[in-house]
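For this depiction, one protein chain was excluded, whereas all remaining protein chains were kept in their positions.
For subunit A:
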Amino acid sequence: MSDLALSSRKPAATLNGYRIVQSISVFVIALVVISPLFMLFIASLKDDRFQILADMGSFRAFWVDNPTFNNFREVGNFAGELAFGRYLGNSLLILGSTVSLGLVINSMAGFILAWGSLPGRALILSVIIALYVIPQESIIMPLLIIVSRAGLSDTFTAQILPFVASPLYTFLFYQFFAQLPKELYEAASIDGASIFRTWWSIFMPLSLPALATVSILMGIETWNQYLWPILITQTDYARPISVAIATFFGQDSIFWDRAMAASVLMMIPILVFYLAFQRWFISSFVGSAVKG
């Protein structure tokens, strides 16, 4: 075999070695992420709440001898103390309202920041970015006082309105809109479109990747809200599922079996929501809008 042939095989071997390390790394990371979810699902199929507790910390946490859906049935039918359907409905209502209003408000703000003739635009943008670093928890007490004084305690409005406008999502939209060709905006203004019409008819349909990204991030954030709803809701009227699951953790006893089943049920809608939008993450057909 010639030297040339030998030397040409060497990089392939290195590449294979690299691929093996890469595959193992991906596998380990996937295992770390998936195993708690798998454990949760397995635990939800166990009938005995004390057994669940005993299995934790051993490999038995990943195995169920006699799988049963009793926990799910109990959670679903638990109409007295825990009206699961009601909480699920509340969460879905809050999710739908927050995300749809959030898409409108944040995209409008991002659009005006990107293309509007707004005095002090750079300053406003800097303030918006600066606002992002303020943790939600630090403003939660003043917010609680404002919402209570406004008479919005224990309402859906109190759980939707404060989270509709977000510096992060406004900035995401701003960045997306700003990278679209300026000529699209100009062509629309020459065609006679108002700034609202340009936003709605031209820029929004081109923003599916940004809309999907914001929907997913905002959806997950809204669905997982815990501290704010626990402070603002006093009754079942507007209480979301995340807070409801906490009721399984009583002072005297913890219903691990039902808590696990409820957690699995809580994950399903947000998983469906994610799957519905994630394909738009990748796709973008803006590239072909301009140039030949």
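As a convention for this text, a contact is a pair of C-beta atoms (placed from the backbone, for glycine too) under 8 Å apart; a residue touches a chain by one contact, two chains touch by 3 or more; residues count from 1.
Here is the rule we go by: contacts and distances are computed from a predicted model.
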Record-based protein name (UniProt) of the chain missing from this complex, from "Sugar ABC transporter ATP-binding protein", "Cytochrome c domain-containing protein", "Heme exporter protein A1" or "Acyl dehydratase": "Sugar ABC transporter ATP-binding protein"
Residue of A:A193, A:L217, A:I254 or A:I270 touching the missing chain in the full complex: A:A193
Given A:V147, A:L184, A:I232 or A:L265, the one touching the chain that is not displayed: A:L184
Chain not shown, touching residues in subunit A: 181, 183-184, 186-193, 197, 201-202, 205-206, 285-286, 288-292
